[in-house]
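The complex is shown incomplete by one protein chain, all other protein chains being positioned as in the whole.
Read from first to last, the chains carry the letters A and B; within each, the first residue is number 1.
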Amino acid sequence: MLRRPFFWIIALVVAAFVVSPLIGNDVQLRESLALAAVYITLASNLNLMLGYAGYINFGSIVFFGLGGYICVWLVDAHHWPLAASLLATGIGVSALSLVFGFGILRLRGPFFALSTIGIVEGVQAFVENFQPWGGSSGIYISPEVFAPLGGPGPALWVIYFLFVAVMAASLYLSYGIKISKFGLGLLAIGQNEDAAAILGVPTPRYKALCYSASAFLPAIAGGLYFFKAAFIQPSDAFDLTLSTEAIVICMLGGQGTVTGVALGAYLYEELRGYLLISSTFSNFQLVIAGALLLVIVLFFPSGLMGFIYDRFPRLQKVLE
Amino acid sequence: MTALLELDRVSKRFGGLLAVNNLSFAMREGEILGLIGPNGAGKSTLFNLINGVFTPNSGRIVFNGVDITGERPFMVARHGIARTHQIVQPLTNMTVLENCAVGACFGRENLPLHRATAAAREAATVVGLDDRLHALALNLTIAGKKRLELARALAAQPKLLLLDEVLAGLNPTEIEHMIAVIRRIRDSGVTILIIEHLMQAIMSLSDRIVVLNYGEKLAEGAPAEVARDPQVIEAYLGDPKLAAELEGKDEGSAAHG
Partner (left out) sequence: MFGIIASIIDGVLVGLVYGLAAMGLTLIWGVMDVINLTHGTMIVAGMMALYLISGALGVSPYFTLPPILIGGFFVGVALYWVAVHRMMGRPPLMSLLSTFSVNLILVGLGTAVWGTALFNVEVSLPGLTIDRYTFPGPHILAAVLAAVIASLLYAFLHYTRLGKALRAVANNREAAELVGIPTTRVLAIAVGCGVALAGVSGMLIGTLFPFTILSGDGYQLKSFVVTVLGGFGNPVGALMGGVALGLLEGAVTPFVPVSWTLVIEFVLFVLVLIAFPGGVFARRGTL
């Protein structure tokens, strides 16, 4: 992998994320890049199911939300250090996703997609009634937890670099899978699952692995996100908006590509930022997302990267 | 003789329709067995039973000494059985090379990716697709797609290859080419079970023929024998009195010496 140019392209992007806010201690840039990193993380991992295996996960937020809850709970109620909590979160949510997957991965296409929504609703209903996690009021973290990180100020920087690390891991994970045998099997499943099975691709195992892998990093990102917010409640943790936006980003950038998703996430985040500031459009976030998705699905199903590869076919050899 | 593939009283029912009825036959390693019969006789269903897409209602399927009845398709592929489809099933947005690589990676040899690419290239060369390795499957002609289907199955280095009407839709030149390819595949040690409607082709390719009709085995034997079998002729021509007539004619000519 180190010999391929794309590996270094990703490294360059990650370096840019690390270095740019450090120049001039630009806190505003840092926050905006942090959000971009979250979007890239969510979209890249969603892409494993959507772009590679061809399964739409409408409810990918459940990994993010559960990750948030587990991390916050470990840090607050059990006083675990952040690093250990994040690791446990990732492993825990991945393991839990295998349990969900066992039930819903045997469902095909649209039914799988619909049941992912049901999982979010089910988990949200459960958490709202689960007192150890604060029920519907949620959990507040006391500010002392930021002390080991050097206090609230420096903590934000540490958290930012952790976001970037998770984003880097997501990009390398989706790239690494794409050029591996596992990735080839997933792509075959995405093209024609029955033919893939006849060719010998072990479809149940691969789908389960993919689904579980797509849960790990978003869970950690969720843990970081809500740790930083110092507060988590069910309506925020399981808001389907974020997973919907991840789908739009994947389709916008070009499902199944690593570059496209990162590009799409960045563009979408800029668009969204602009919309939220403009008073005319702030209520219309979902409408714009919907309209964008509709246009892409109707006229540009291969997204941005499809458009770029049409114009510059040589780029396909370098980018993924 | 130990059979490579053995079907023992296999039956498959779909609701009220008995698609395959108490079918038994065996295949030797290295032979080409032709499967013929009118449309709807159960030939493709039989393929689906062998490679695990359907599970038989009764009976056993034994491959290389292992009972594979009811195993899932991807497990059957691991045993070393590959197939092509009557209606081609390319992985449309992947290249020829990638399609074949899937076959090589997940077939009998279960190769790692870099070795699989080499095996894929070889398989593509055997069928004559080596000049289009990086073409997308969806851009191939129907003949190209048929070759891809075959190459992909070959890349898995199977012991048994199931060919389902691989000649349908090809022009005479393409057919000749494909027949030569099939012979070469057999010569390399692969056992072949082939469904075909092109009588001349299948008769000349096959060592033995099995005739199916309404899911049952109507006849089995060398191509020449089967072609003369009155019941086979009747099944194809549809006239119930024809068999008796032909049998009478045969006896008559035998009596006259």
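In this section, a contact is a pair of C-beta atoms (placed from the backbone, for glycine too) under 8 Å apart; a residue touches a chain by one contact, two chains touch by 3 or more.
Values in this document were obtained by computation on a predicted structure and should not be read as measured data.
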Quick one: which shown chains sit in contact with the chain that's not drawn? A
One chain isn't shown here. Among A:M251, A:A265 or A:L319, which residue touches it? A:M251
Residue, one of A:P5, A:G118 or A:G273, that touches the chain absent here: A:G118
Missing-chain contact, candidates A:L87, A:A208 or A:L293, resolves to A:L293
Of the residues A:H79, A:R108 or A:R205, I need the one that contacts the missing chain. A:R108
Residues of chain A (touch criterion as defined above) contacting the omitted chain: 54, 56, 58, 103-104, 106-111, 113-115, 118, 121-122, 125-126, 128-129, 244, 247, 251, 283-294, 297-298, 301
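Quick note on the criterion: only the chains that are shown with their structure count from here on.
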Separation of mean Cα positions, chain B and chain A [Å, integer]: 45
Which positions of chain A touch chain B when the two form their complex? 179-181, 184-185, 187-188, 191-192, 194-203
Give every residue of chain B touching chain A within the complex, in rising order. 51, 53, 72-74, 77-78, 82-83, 85, 89-94, 98, 101-103, 105-107, 110, 112-113, 116, 152, 156
